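Here the complex is missing one protein chain, while the rest keep their positions.
Chain naming follows the written order as A and B, and within any one chain the residues start at number 1.
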Amino acid sequence: MLAEESEMPSPIASRPDAPPLPRLAAHLLDRLRREGTRVHAITNAAAQAFTANLLLAAGAAPSLTTAPDEAPAFTARAGALLVNLGTLDAERRAAIPWAIATARAARLPWVLDPVFADASPARRELARLCVAGEPAVLRLNPAEFRALAEAEPTPEALAAFAVAHETVVALTGPTDLVADGERVVRIANGHPLMDRVTAMGCAASALVAAFAALHDSRIEAAAAALLAVGVAGEIAGERAAGPGSFQPAFLDALHGLDAAALSARARLP
Amino acid sequence: MLAEESEMPSPIASRPDAPPLPRLAAHLLDRLRREGTRVHAITNAAAQAFTANLLLAAGAAPSLTTAPDEAPAFTARAGALLVNLGTLDAERRAAIPWAIATARAARLPWVLDPVFADASPARRELARLCVAGEPAVLRLNPAEFRALAEAEPTPEALAAFAVAHETVVALTGPTDLVADGERVVRIANGHPLMDRVTAMGCAASALVAAFAALHDSRIEAAAAALLAVGVAGEIAGERAAGPGSFQPAFLDALHGLDAAALSARARLP
Partner (left out) sequence: MLAEESEMPSPIASRPDAPPLPRLAAHLLDRLRREGTRVHAITNAAAQAFTANLLLAAGAAPSLTTAPDEAPAFTARAGALLVNLGTLDAERRAAIPWAIATARAARLPWVLDPVFADASPARRELARLCVAGEPAVLRLNPAEFRALAEAEPTPEALAAFAVAHETVVALTGPTDLVADGERVVRIANGHPLMDRVTAMGCAASALVAAFAALHDSRIEAAAAALLAVGVAGEIAGERAAGPGSFQPAFLDALHGLDAAALSARARLP
C-alpha cells in the first residue's frame, strides 16, 4: 500500500503535486471493486440492509452481526469497522466496546456515527465514551455535533474537536466539512432527496470506513467517500421521481461511478 | 392549532360545513412537510426502514429506537407515538409500556398496530394490555380484529369496540372502515399490490400517528391518513410492473400527493 500511497499524495489543500480529490475517490472505488474489502458494520436496525447494499454496490463485502460474542471475530477479519449508535439495544451496547477494542488491537481504522446523540442523554453519554476510543473518523450532522462538542459546528470548532480527540470530524449537510486540525475540506455535492431517505448518512459513514481501510490519510479517505456519496446522490436526484425511486437510483449511480463523473461534478469550494 | 382547526371542521358525515376528507388529507400533508413533525415508532424489524422512508416521504421526521431506557426520551420529543407489535422481542416488550406511559403523561396521541394478534396467544394477551392504555387509534386487519374483539369486523362491532375502549378503530382491507362510536367512514381506495409488499399496513399506521399529532379529531386524522395511503397506492399501482417496483413508486406518489389527486381519486362510499 505504501508504494501506491506514494503515487497518491494528498489531493487536498495547497500541495502542488496533489491529485484532485475526484481522482482519489475513483482510485479507491476501483480498489474496493478489485479487492472486495471487508467492512464490519454495527449499525442501526433501519440502516442494516441499505448499508449492506451500499457497500456491495461500491464493491466492498459487508458483515453486520451485533452479537457481543461474535462481533470481535467479524471485526478481526475486516479491513475497517463502523459503529453506528442508532437503535442502540442491549445487544449492540454490549458488542460495541468489544468490537472497538478488537479494531484498536488490530490497528484497523474504525468510524463512529453517533446517530441521535442529541435526542437522549443516555445516547450522548455513550457517544462520548465511544469518542474516547479514538475513532479514525467521526461522521455526524450539526445537531449531533452540538450535542457532543457543546459548540456550533464551525470549521474552527470541528478542527478543535478533531485535535482534542485525535480524530477527523466529517460533518454532513448542504456543504460537508471534513477537518483534522490542519486542513478543512468542503464538499458541496448532494441532492435534497438525500434527506428524504432513511439511513443515507449512516450508509455514507460505511463508505468512509471502507475508504479508510484502503488509504492512510483519514481526512482524505473521509472526504473522498463523502464526495462519492454526494456525486452519486446528484446523479440519482436527476433520475428519480421522488424519494422512493431515489434509493435504487443512488445505488445504481454509486455502482457505476467513475473518474469522469467525479471530476466533472465535484464542487469543492 | 385551534384556530386552524376551526377552519377545518369535520369532513365526515352530514355536517353541511364540512370540507371533504381529501382536502383535510392534503392540508395535513402540507403541515407535515412544513413542520417536519416527529414520530417515534416502535415497530417490527421488517417494517423499520419502510416506515422511516414513508414518514420521510410524507415530510415527517422518524425515530425508531426500541431500547427501554431511551424510548421515553425519544417519545417525549415526538408529536406522536406508534406501537407495532410485530417481531416482539424482549427489548420491544420492555420498551413499549414505558413509551406508552410517556405518551400518556405528555398527552401525545399514540397508535396501536397489533400485528399478528391472531397468530400467538402471547401476542393477543399483550395486545389486549396495550389496548387498555387507550390508544388514540387502533389500526388493524380483520383477522387481528377478530382475535382482539372476538367478533366479526362489522361496522357495529368496530363502533362497539371503539366505545368500550375509548379509541378509534381503523380497519384496513379492500374497503377501509374507521369508526369511533358515532360515525363510520368508508374508504375504498387502494391497490391489490399493497398486499404483496411487506409492512404496508405498518407504514399506514405510522402516517395515522403523524396525522394524529396534527389534528385533534382522531377519526378524521385516521381516515385522512388511510385515504392518503390508498390514493398513493392507486397511483403507484398504475406505474408499477409488480410488487418490487410498487414500493418505490408508492413512496414517490406519497411524496408528490396533492389536493387535486386526492379529490379526483377519493372513493368514499
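Quick note on the criterion: contacts are C-beta pairs under 8 Å (C-beta built on N, C-alpha and C of every residue); 3 or more make two chains touch, one makes a residue touch a chain.
The shown structure was predicted, so the numbers you read here are calculated from the model rather than taken from an experiment.
Colleague: With respect to the chain omitted from the figure, which of A:L24, A:A52, A:I100 or A:V208 is a touching residue?
Modeller: Residue touching the chain left out of view: A:A52.
Colleague: With respect to the chain omitted from the figure, which of B:D30, B:D89 or B:D216 is a touching residue?
Modeller: Of the candidates B:D30, B:D89 or B:D216, B:D89 is in touch with the missing chain.
Colleague: For the chain left off this view, which of A:T37, A:S120 or A:Q247 is in contact with it?
Modeller: A:Q247
Colleague: For the chain that got dropped from the picture, name the residues of chain B it touches.
Modeller: Counting over the whole complex, chain B touches the hidden chain at residues 44-47, 49-50, 86-90, 93, 116, 119-123, 195-199, 240-245, 247-248.
Colleague: To test your reading of the contact rule: which positions on chain A touch the chain that is missing from view?
Modeller: 45, 48-49, 52-53, 56-57, 62-67, 69-70, 73-74, 77, 91, 247-253, 255-256
Everything that follows uses one rule, which is that only the chains that are shown with their structure count from here on.
Colleague: Taking the mean of the CA coordinates per chain, how far is chain A from chain B in Å?
Modeller: Chain A and chain B have C-alpha centres separated by 34 Å.
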